[in-house]
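A single protein chain has been omitted; all remaining protein chains appear in their positions.
Chain lettering (A and B) follows the sequence in which the chains are written, and residue indices restart at 1 in each chain.
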Amino acid sequence: MSSHLRTFRLAAWLGWEMESNWTEPWLFAIYSVIKPVAGAFILVVMYLSFTFIQPPTAGMEAANQARFNFIYVGNIFFIFVAATLFGTFQVIQADREWYQTIRYVYMSPIPFYTYIVGRAASKVAVATFAAVITLLFGIFFLGVRVSLDLAEVPIFLAALFLGLLCLVAIGVCLAALSFITAKHVHGLAEGIPGMFYLFCGVLFPLSVLPGWGQGVGKIIPLTYWFDLERRLILPPDTWNYVSTSLPTDNLYTLALLLVSTLAFYFLSILLFRLGEHLARKAGKIDMTTAY
Amino acid sequence: MTATVNRLSLNLRAMFGRSYPRVIGMQREPSWLFFETILPLLGIAAYVFIYKGFFLGLDADPAANERLNAMIGFVVIGGTMIAFWLNVLWSMASQLYWEKEMGNLALYMMAPMSRMALLAGMAVGGMFMTGTRAIVTLVAGIYVFGVVLTVTSPLLILAVFFVTLIALYGMGMMLASLYLLWGREAWHLSALMEEPIFLVSGFYFPAKALGQSIALGASIIPATLGLDALRQLLFPSKALSGIWILPPDTELAILLVLAVLFLFLARASLAYLEVLARREGRLTSRHQ
Partner (left out) sequence: MAYAIETKDLSRLFRRKLPLFKRRKSEGEPVGDTQALDKVDLQVNEGELFGLLGPNGAGKTTLIKILCTLLLPSSGYAAVAGHDVTKDPFPIRRQINMVSGGETSGYGLLTVRENVWMFSQFYGIPSKTAKDKIDELMKVFGLWDKRNEKVRGISTGQRQKMNMIRGFVTDPSILFLDEPTLGLDVNAARVIREYVHDWVKKQKGKTVLLTTHYMAEADLMCDRIAIINKGQVLACDTPENLKKKAGQDSTFRLEVDPLKQTEPFSAIAGVRNFSVNSDIVKNTMKLTFILSDESAVSDIMSSVMAQGAKIHSLQKTEPTLEDVFVAMCGRTLE
């Protein structure tokens, strides 16, 4: 256990240094905010485009506001998805292709799985900061309404924690893939989050997707994570205008999230070992594939 | 004259030489087919479903339906152009950062070839991958989401497309010069030029939705006017008038100017920043 803790701490420190020491702290803070806020603004403008498609009729304000809240809050939690997934699976490619340190790290007596998780921790920290800023921005400048009962704070935090664990596990599954694939970090960085963007009901209710799409979404634990966090944060009247076709019992959803997170955790260990084994067998642990 | 021919021959060979690893790399590591074509479609699909999801049952309102079709088409075309923008950012501009990390940059800078030939080689070499991604996005987007386009002026569409590309790649060469001097700062600058540029250039919606002034300001990025012109030409319906920045002819003219300007600026900035980087000793310093 102490080896894991030590490795995690060291990797987290390294990840933070690599993440932040390229510039002054204040500039780093601005950079960390601009990207997610710009991403949120894309949705704001798309939302405004709705009025172009169908000019609002009287009495639609509440429905429009509910939909906007739905999209905006979904996007806030998506910040974690993009950052955590990218932060996890790019560790191997970065250490292998850019810094060429992977062979030295890999052969040292540390749990490599934990090392990757530790390296991703800095991305999660930055994502948390960006998510909070984006939420506050939405509340104070864009009229986003949120409401979280004090009694629901523990379940909110528990869900947040489980969701992040699940993300890390999924990220490690992707890292396992990157053991044996060429340098396609940006293809993965864009594509995998895109898959969740589509199937997890981030920006639109799952019920919008065709039947098979809904089926895919219901298998992905993040779907429940987004749904639960949104239900806890958004005002109750939101659900008068938006229907997700997912279970509405919070504890049940949390339990689903727990089970699926555990399942992904074990899957990640399996895939990680497999990817590692295949890479060692083929001599690809420290291959360079840049072109 | 002989010196000019020799220089041209040198730079053409250099361009061919640098494009070679890209071309061969695609053949030897075919995993890009999945990562660069299938996966990006998912992100675009998500944006399409935002529009579709909140406007189910618009069949009874043909005008609204037409506008919805156009908005979805905008997303598809924007997604197509994203392929080129990301290629400019990551496979050209920031490529010099990777080359520095791998130890190739010093050898490139020591060679007598033009820096623009080097960058052009990277662009040309990656064009097949980027082009494949763009075509798959466009075709799949049209067929899967049922977008209805009207091709009224095919020559003008091609002209806009290619001039936009040249201007975009010229801009990419200009950005690449930053990497001679900077290291990770430039990499993060490239990362910063994804979502904010998607926003102000209107990759997923008409740029004029941000206001005419902002749209005009954003026109310095070739993708803004390029997308606007392409959308006007592919969705010429009068129901959509009022959402465009400028007429397509005017936008093409401005794009031509931008193309020349960026190529000129690229040449100047590459030369200038190379001198700066040599002065500061940054051409060979890794992990900056």
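Keep this in mind: a contact is a pair of C-beta atoms (placed from the backbone, for glycine too) under 8 Å apart; a residue touches a chain by one contact, two chains touch by 3 or more.
Source: prediction; values computed, not measured.
Interchain touches from the omitted chain, evaluated on the whole complex, reach A, B.
Annotation: of B:S31, B:N65, B:N104 or B:T132, B:N104 touches the absent chain (contact as defined above).
Remark: the residues of chain B touching the chain excluded from display are 6, 9-10, 13-14, 16-18, 20-21, 24-25, 28-29, 102-104, 106-113, 118, 275, 278-279, 281, 283-284.
For chain A, the residues touching the chain absent from view are 24-25, 100, 182, 283, 287-291.
In this section, only the chains that are shown with their structure count from here on.
Taking the mean of the C-alpha atoms as each chain's centre, chain A and chain B sit 26 Å apart. Here chain B touches chain A in the complex through residues 21-22, 24-25, 29, 31-32, 35-36, 38-47, 49-56, 58, 61, 64, 67-68, 71, 86, 90, 98, 101-102, 183-185, 187-188, 191-192, 194-196, 198-199, 204-206, 209-210, 243, 287-288, going by the rule given at the top.
Considering their complex, residues 22-23, 31, 34-36, 38-39, 41-43, 45-46, 48-50, 52-54, 67, 71, 97-99, 181-182, 184, 186-188, 190-195, 197-199, 202-205, 208-209, 288-291 of chain A touch chain B.
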